[in-house]
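First the structure, in the form of C-alpha cells, and then the observations on it.
Left out: one protein chain. Kept in place: all the others.
When the chains are written out, they are named A and B in that same order, and each has its own residue count from 1.
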Amino acid sequence: MDLLLTTVFDLLGSLMAAGLPTWQLDLSPTVAVAVPLVGAFLIAMAGKWPNLREATTLITAAALFWVVINLTNFLQATPEAELFVDVVPGMPLAFHLEPLGMIYALIASSLWILNSIYSIGYMRGNDEKNQTRFYVCFALSIASVMGIAFSANMFTLFIFYEALSLATFPLVTHKGTKEALRSGRTYLGILMGTSVCLMLPAMVATYVYCGTLDFTQGGVFAQPLADGVLTPALFGIIFAMYIYGVGKAALMPSHRWLPAAMVAPTPVSALLHAVAVVKAGVFSVLKISVYIIGVDQLRLYGQGGWLVYVAGGSIVIASFIALFQDNLKRRLAYSTISQLSYITLGAALLYPISAAAGAMHIAAHAFGKITLFFAAGSIYTAAHKTKISELDGIGRKMPWTMGAFTIGTLSMIGLPPTGGFISKWYLMRGAWTAESKFAIAVLCTSTLLNAAYFLPIVYRAFFKAPPEPEHHDDHGDGHDDHGDGHDDHHDHGEAPWPIVLALTCTAAATVVLFFYPNLFAGYADMLAEAMPK
Amino acid sequence: MSLGHFNYWLAIAIIMIGFYGVIARKNLLKQAIALGLFQTGVFLFYVSMGVVRTDEGEPGMAPIWTDAAKTGPFDNPLPHVLMLTAIVVSVSTLAVAVAIIVNIKRRYGTIEEDEILEMDQRDRAQIGS
C-alpha cells in the first residue's frame, strides 16, 4: 500500500519537476515559509483585479504544496537546524525538518489548495466585503503555519504561534459587526493571554534552567532534573504552564475562543479553526511534550498524569455540550474541542505509540472536519441556513454536500471506511499499552456521544421530509415580507461548483486515508521510533 | 550641638515652608513664589556647607588669595560658586512660570487652580474628550 502512495507522490513530484528547473534540490523549510509570504504580497498587489488575485492565491497554494512535497525527500531522523537569523544572541529563528512537522505541513498545504477553491465559491457566492484583506490574511496565516511546522526551537515556534493569532484576527472579525468584534476580542484575548502569561514564562524558565530552547530528542530537562537544580514539582508546573499556555489546543477550560471564532466566514472556520490553528495547538502540545519536556522524563518523575484526566474530561464534556447546540457550526466547534483532546490524550499517555496515534489523528481529523465545515458553508451559501433544526430533508436537494457530510461524520465517530477509524485504532492501542482504563472508557463513551450528536443530522437531512412552507398558506399578507426566505426553501439546489468540488475532494481524501493509512502513518512511526522507549 | 547646625535647621525649615506652599496653595502665582522659596532654602544649605571653622571655632576667611592671608583656613568657595548658577536657574524657572501663569490668566481669566479645573471639567463634559 505505502509503495503505491510513494509512487503517487513521486509521480506528482516528478510531474511538477518535469516542467521546472532542477533547483528543487536546494529547497529548505525557509522556502516553505517564504512562498506564502510572497504570495500574500502579490495578492495584495493584485487586489484590484479579483480574477488575478484568486489565481495568485491558487498558484501560491499549489507552489507551496509542491515545495512541501519535495521537502519530504530531505526528511531525516536526526534533523539539522537551519539558522535563519539570530533574534537575540543565543535565540535563533531557525527551521528544521522532522516527521511531526512534516505531517502538519503536508495537511495544511494540501488542504489550502482545496480551501482556496472553496473560498472563491463561498466569498463570491455570499458577496463578502474586503476580499483582498481576506486572501492576504489567509496567506499570512498559512505562512505562520509553515513556520510553526518547521520550527527548530521553542522560540521560533512561539513567534509563529503568535503571528498566527494576529494574522487570523482580521479573518475572525471579517464581518465587522459588533458580534464579530466581540468574538474577535475573546479570540485574541484567550489565545494571546494564555501564550503570553503561561507559555512565555515557561519558555523563559526552560531557558534559565536548561540553557537551550532547541527541540531535542528526549527533551532538554534530563540534565537539570538529574542535577537537582530543578525540583520535579517545579518541572510539573512548567509542563502544566506549557500545556495551558498553548490555548490553541482548546483544552478545557481555555476552549472558549473556538466557538467564538465561528463568526468567521466558513472557509476560515474550515481551514483555520478546524485544521490549521487548532492543529497548531495540538501540534505544539505534541512537540513540546516530545522534544522539550520529554515524555520519559515525565514518566520518570511521575508528573503530568493529570493531563490524561483533563484531556479525557474535555473529550466527554465538549461532546455533551455539542449535543445541545442547534447552530451547526457551533456543534462542529465543540466537536473539534473534543477531537483535539484525543490528540492531547495521545501525548498525555506518555508512550511512543500513543504519541504516534496523536500524530495520526491530526491528519484524520483534519480531512474529516474540513469536510464537515465545507458542507456547513455549502448549506449556508445555497440555503442560508445555519441551524440544525432547519435541515430537514436538505439531503435531497444537496446530495453531494450531504453525502460528503456523512463521510465526515463517519470519520469523526471513527467508523470504517474513513481515516478516523485508523487513528482511533492507534489511540486504543496506545491506551491499552499505557493500561489506562480511564482512557479506554473515555474513548468508548465519546464514540457513542459522537454518534449521538452527528447521526441525527444525517438522519434529518436524508430521511425527514422537508418542512411545509407554512406561511405560504396561512399569511397571504406576509408573503412579500418573507419573500427571500420563501425562495430559499424551494429554489436552492447545490452550492456553486467550486464549493462542491472542494468538499468532494476532502471527503474522498478521508476515505483514501482509510485505505492508505501509511500516507501519514509512516511519519507517525518515524516520530515514535525517534522517542526513547 | 544641634544648635551648632542652626543654619541647616533654618535651611530645612525654609525648604519645608516652600514645599508646603507649593502643595497647599491653590493660587498659581503663590505656588510659583513658594517654589522660589523652596529653592532658596537649598541655596542656604549649600552656602552653609562651604563654611569652615578652625579647631578653635574661629570662622574661616573669605577665599581670597592675598599676601596677607595665605595660611587659611579658607571657606570652601565651590558651593558658593555653584549657587550663583543655581540662582540663575531659579530665576529662570520663576520667569517661565510667571510667563505661563500670565497666559493662563489670559485664556482662563483666573489663576485659581480649582476654578481652572472646574472649567476644564465643564469643557470636557461639553466636548466629550
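Criterion: contacts are C-beta pairs under 8 Å (C-beta built on N, C-alpha and C of every residue); 3 or more make two chains touch, one makes a residue touch a chain.
In the analysis below, contacts and distances are computed from a predicted model.
Student: Can you pick, from "Glutamyl-tRNA(Gln) amidotransferase subunit A", "sulfate adenylyltransferase", "Peptide/nickel transport system permease protein" or "NADH dehydrogenase/oxidoreductase", the UniProt protein name of the chain not displayed?
Tutor: Going by its UniProt entry, the chain not pictured is "NADH dehydrogenase/oxidoreductase".
Student: Which of A:Val204, A:Ala233, A:Leu300 or A:Cys444 touches the chain that is not shown?
Tutor: A:Val204
Student: Identify the residue among A:Pro50, A:Gly193 or A:Gly313 that touches the chain left out of the display.
Tutor: Of the listed residues, the one touching the omitted chain is A:Gly193.
Student: Counting contacts across the full complex, list the positions on chain B that touch the omitted chain.
Tutor: 15, 19, 22, 28, 31-32, 35, 38-39, 42, 45-46, 49, 78-79, 82, 85-86, 89, 92-93, 96-97, 99-101, 103-104, 107-108, 116, 120, 123, 128-129
Student: Take the complete complex as the reference. Which residues in chain A touch the chain that isn't displayed?
Tutor: 85-89, 91, 93, 158-159, 162-163, 166, 170, 173, 176, 181, 184-185, 188-189, 192-193, 196-197, 200-201, 204-205, 207-208
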